[in-house]
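Notes to accompany the following structure.
The complex appears here without one of its protein chains, the remainder shown in place.
Lettered A, B, C, D and E in written order, each chain numbered from 1.
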Amino acid sequence: MSGMKATVIRRATFNAAHRLHNPAWSEEKNAAVFGLCNNPKYHGHNYTLFVHITGEINPDTGYVMDLKVVQDMIKELVIEPFDHQNLNLDVPAFANLIPSAENIARIIYDRFRAALDDQFVVKIVLHETENNFVSYPAE
Amino acid sequence: MSGMKATVIRRATFNAAHRLHNPAWSEEKNAAVFGLCNNPKYHGHNYTLFVHITGEINPDTGYVMDLKVVQDMIKELVIEPFDHQNLNLDVPAFANLIPSAENIARIIYDRFRAALDDQFVVKIVLHETENNFVSYPAE
Amino acid sequence: MSGMKATVIRRATFNAAHRLHNPAWSEEKNAAVFGLCNNPKYHGHNYTLFVHITGEINPDTGYVMDLKVVQDMIKELVIEPFDHQNLNLDVPAFANLIPSAENIARIIYDRFRAALDDQFVVKIVLHETENNFVSYPAE
Amino acid sequence: MSGMKATVIRRATFNAAHRLHNPAWSEEKNAAVFGLCNNPKYHGHNYTLFVHITGEINPDTGYVMDLKVVQDMIKELVIEPFDHQNLNLDVPAFANLIPSAENIARIIYDRFRAALDDQFVVKIVLHETENNFVSYPAE
Amino acid sequence: MSGMKATVIRRATFNAAHRLHNPAWSEEKNAAVFGLCNNPKYHGHNYTLFVHITGEINPDTGYVMDLKVVQDMIKELVIEPFDHQNLNLDVPAFANLIPSAENIARIIYDRFRAALDDQFVVKIVLHETENNFVSYPAE
Partner (left out) sequence: MSGMKATVIRRATFNAAHRLHNPAWSEEKNAAVFGLCNNPKYHGHNYTLFVHITGEINPDTGYVMDLKVVQDMIKELVIEPFDHQNLNLDVPAFANLIPSAENIARIIYDRFRAALDDQFVVKIVLHETENNFVSYPAE
């Protein structure tokens, strides 16, 4: 009964340092493409994460999924590995992947997609600043 | 001419008490599933409601629908019955329905769906806290 | 590889005066339909604009599109022509089009659609006040 | 018993057009000093107002002042005269006073100061944009 | 060296039910004074709390006070006793005190004042809704 599907969203925040840098390129090209975001000594952000989970409303609980469970998943899959870390140096997922907002959202998506049953649809929205944010998958 | 369709969104707020409780379950199971949200003396929230209405832009007004009309509908369909109320005890719609954010959004959706012409598509987004919110129907 | 598509969103603000008025109608009908928004001496808003752009994530940059480029496009296509202007009197696009939020979003959409390659999908979300906003095209 | 004094704050919003212009100056000087804010066809803002009232907590009500009363005062003293108006042309208080945020806050302060008993201290905070705001009297 | 004093602020949220009711008054007077806030079945809010602590900046840490310590104090003094509770029925401090925003702020202030060394100055700001908030002591 698809009319009873809803989407629940849980918000969380984490703080991290990062740097945008493509090791296959020269320093000049990195500086030209990424500008200040290429600073070799890193800069950082307060990231705001929104995890969207779509599924059937369970008639016994009124829940699509208990948001305390989602909160715990966010803690395990995102906060503990990312918060107060240097994404380039401390997080293996970005050892060979540029930690742009798009790629951070994609990595977070992959973790939730692997952890959740197939009956749930996942979308990740990640705010890097108040002016810049991304959705993965695409809207 | 579907390219001229837009979605208009109106925001509103209301405050209410509620409790998550399934009368078919034991007290123990209710406490285990709902935790603090099962407090028999109730707790409460400032709900923030977003009513999304999709339709053609009327060339005479530039409006999909006059948002003052949507504001009046929100007042009649949501604010007057819900604001400063105990959702479990004061609102008949929740006499036999757990007032989770998902179900509150669904009840609000049903009221707008019944009140609006078929040419309009409706979606309800309801924030229960700054960290927890829902969309009905699903995104 | 559609699984690698993401949506990037850039936020910006501008301030403008406007008036809702249909010159084909009598003053009485304009006042009845548009109310205070029909004030002949204009009123104004702080508009908040969100430009959503969907496309493939470029593996060399981690970007769908460099948001500094989007920021420059917003400056050229929206801020310079609209900011601190009277939309009815100063902006030719509204010489014969009511500057409702729906129509402002549509005009902004048309400008981005014309400026961007076909591989990108565009959506405009425009907040006229904290309670009223629109999406074009429709959600 | 000064330890029992508290400050209550009520927020409200209004939208208006305005223009910064000093009629004692040449057009050139006005343009140089006020820049885009001097546009003769006006621009506008969503103003966000915070009325701060300090006084003793009444032990019978727990209130410094019923915020519904403050809300009604804001409606009478600010919203009805200012909302959806052109501050320069429609509001007599600005016939000979530049409607800068500082002066708008001062006019609002004067109205509350005149309307409230001396036992209450008043402060007005007015946001003209998300980046620009003022307090009157000074902090 | 008073020039080296700063104020640090920690934000937190909690959700609770409450009712404004003076037992010394008739039902009629309570309804007249408190309106919907007098609903005998309670309503509720998402409270947002700001704890302001003023003191010297410690040159060894750069801190006035470690905000993790303030976070722990908020958890012990406010979140655990108030969150997801009925303030009138579950919180002894309000057994004989109307749980208005002013009085909730005052009770929270008293707890921090008792817990902190005299070298620190405390102020509590409490938002009951986005439109209504209080400061205790007075600004």
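The rule we apply is simple: a residue touches a chain if its C-beta (ideal position, glycine included) is under 8 Å from a C-beta of that chain, and two chains touch if they have at least 3 such contacts.
Owing to the predicted nature of the structure, the values given are computational and were not obtained by experimental measurement.
Contacts of the undrawn chain with the visible chains, over the full complex, involve A, D, E. Across E:Arg19, E:His45, E:Arg106 or E:Lys123, the residue that sits in touch with the chain not pictured is E:Lys123. Where chain E meets the chain that is not shown, the touching residues are 3-12, 52, 54-55, 57, 60-64, 66-68, 71, 121, 123. Against the chain not shown here, chain A presents residues 13, 15-18, 36-37, 39, 41-46, 83-86, 89-90, 129-130. By the touch definition given at the top, chain D reaches the unshown chain through residues 20, 22, 24-25, 33-35, 97-103, 105-106, 130-139.
Just so we're on the same page, only the chains that are shown with their structure count from here on.
Residue-number overlap of contact pairs with A-C passes half for only one option from C-D, B-E or A-B: A-B. Distance between chain centres (mean CA atoms), chain D to chain E: 28 Å.
Touching of two or more other chains is recorded for no residue of chain D. A list of each chain pair in contact follows: A-B, A-C, B-C, B-E, C-D, D-E.
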